[in-house]
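These notes are about the structure you will find just below.
Every protein chain but one is kept in place in this view of the complex.
So, subunit A:
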Amino acid sequence: MRRMSVFPQHGTALGNLGLTANEIRQETENNTSELISDLVNLSARARFQAIRSLPMPFNEKKAIRNRVNSVKLSKTILAADCRQQVSRSFRRFRASLASARQHLIIWQDTLKGIGSRFGTSVLSYFLFLKWLLKFNLFSLIVNFCFITIPQIVHEPNISSITGFRGLELLTGVGYFNQTVLFYGGYNGEVIVSKPTYNMQLAYFFTIAAYLVLCGVSLLYSMSRSFQKNFVLETGPVSGGAWRLLCSWDFSVVNEKAIQYNKNNLAIQLKESLSERLQEKNQMSLSDRIKRLSLHLLAWLLSLGLAVGSGAGIYFLGTNQELAFSSNHDPSDLGAEASTLLLPVVVSLINLIVPLLYSLISKIESYSNPRAMIYISIVRNVILKMSILGILCFYWLDSVPEKTSCWESFVGQSVYRLLIIDFIFCLLGIFFGEFLRNVIGTMCIQTLGVPEFDIARNVLDLIYAQTLAWIGIYFSPLLPVMQVLKLFIIFYLKKISLSMNCQPPKHTGRAAQIQTVFIALLFFPSFVGALSMVAFTVWSLKPSDQCGPFQGLDTPFHTIFSWTDSLPEYHWVGWIFENILRSELFYYLISLIVLVITYFLWQITQGRKQLIKTLREQIVNEGKDKAFLLNKLKNLQKERREMASYRSQDYDQTPYFNPNWMNTLPLDM
């Protein structure tokens, strides 16, 4: 409804045309009647949305709403009262549903407080955390209902030999070994009850359905976010001056934070001014070569560190962890505690190497701070994904031959990694933020208060979530730990933020960085976990002595045995055999998708061209408008001059006064 948003009420446009007050009133009355007839023709919901988004003061909106309602009433055939009552009560019901739904949103007030004190970019970290929490809660509920409860109720499989010792919480072996926490605690029997419940199929389909739903939800969020935030960047958008009008954060209410934001804005504006001046200076060839070689050196160092840590972890894993598993003496606490060495080393690498990366990036010089943020994100992602990749390779390649019940072993490794990562996160909050704040304010004043580094924290969250997704197949109740962990981290980070940190300095383009994070959550993280689980299900032989898939060639064979057991010509079997298993189907689908992509790309190109033409048209219309206004002014000036000239003429000619009788002297 663009027309409604440009109301030339007392505008100079109408004023310039020299219309009288009556004509202006007539014009606005025409506009209003058109508006009302437009509104009457909409559906009820669209009508109320349109009324709410009218850019008018409140009483005018109310007047329009009343007029629209009376027009609608006069059009109805049913009894006016009855219809009005029904629609009103329906609207009230919907409104009360909306307000009830708001109660269910957890942490609403806390998030509001954080946003008002620290701004929207820090708030985005907490919103991301809440989103991840929703994923894990959903997975927990689904797994618990469909896999764990049937297993517990019908076939309790606990045959533990050892009692519960405290070390289990950290290492996951021992007492937990045969419980439903890990893959080994499930078996694949068909539970004989009224509707028979096939545990194998249940296990397979629950995990598959959850992963597919996650993938769909991630794709949807990613595309929505991309569409909203990465608009076609036409025009001089590299300049920073738009920040003046668009980026002031009205939601920040804290006085200190507002002062802080003002300082930041001044710094950013100065930077953008100096950028403009710097564009004029061309860099000499030797400078450019020097910068390029520094960049190259930095990249080599970073990649070398990543590869080195990967190799170290692999060697540590192959030498050390397997030694324990072949030992299997449950009372050897020392050997069990030594399994914690690998996770501790992994967490140390995750902690120290990013610090080294930030040191390395100090030797480079970047043209703009945004490039620095993106490059540091890329390097950290490469590091974390290479660590996870090496671990997955090790788990899928060397472990299955050497251990019995290897899936439980992998589940326990993931469990240990997650727990130690959590402990290191707690230590990081304590040392990295609390002590650093103390040192920065009391001992070494120049260091200052630590900044809340959003990128590093979000990447830690993504790393932990990747581990959780990998571990879901091997340990269905792993989301319990992830949920608890996210809860505790939320509150601790909030407290630490209020006490210790200050918001980050460069807050521009928060929305774009948010899209990048969602994309990172999808592409290396979720896709990697999904491919690992898919590889396990498709091609690895499950262990023979434990788990729901004992005795099969691959876990995927449960589907085959299920479709074989279905009656002949059952529609599910038919779909499976002829569509999902035939290659022709996938070729056709790929071909169709490629063709559609090509068409959409062509449409985008055409639209870009159209936008360029329209921009030129706007410039031309501006020139036309200026020309016409000038001409109008000249015309009005001429007319006024003519009128004043003519009135002077008129005065000089003889003028017969019909009232001449009264002009005679009185005493005649």
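Following the convention adopted for this analysis, a residue touches a chain if its C-beta (ideal position, glycine included) is under 8 Å from a C-beta of that chain, and two chains touch if they have at least 3 such contacts; residues count from 1.
Note that in this section contacts and distances are computed from a predicted model.
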item	value
Undisplayed chain, where the name is taken from the UniProt record, one of "EF-hand domain-containing protein", "NADH dehydrogenase [ubiquinone] 1 beta subcomplex subunit 9", "Golgin subfamily A member 7" or "Phytochrome A-associated F-box protein"	"EF-hand domain-containing protein"
Among A:Thr32, A:Ser217 or A:Ser247, the residue in touch with the chain that has been omitted	A:Ser247
From A:Lys134, A:Lys625 or A:Arg646, residue that would touch the chain that is not displayed	A:Lys625
Candidate in contact with the missing chain, chosen from A:Ala46, A:Leu73, A:Ala95 or A:Ile575	A:Ala95
Chain not shown: contacting residue from A:Ala208, A:Ala511 or A:Leu540	A:Ala511
Chain not shown, touching residues in subunit A	2, 5-6, 8, 11-12, 48, 51-53, 55, 57-59, 61-62, 65-66, 88-89, 91-93, 95-96, 98-99, 112, 115-116, 120, 228-229, 231, 233, 235-237, 239, 241-242, 244-251, 253-255, 258, 262-263, 265-267, 269-270, 272-273, 276, 509-512, 615, 618-619, 621-623, 625-626
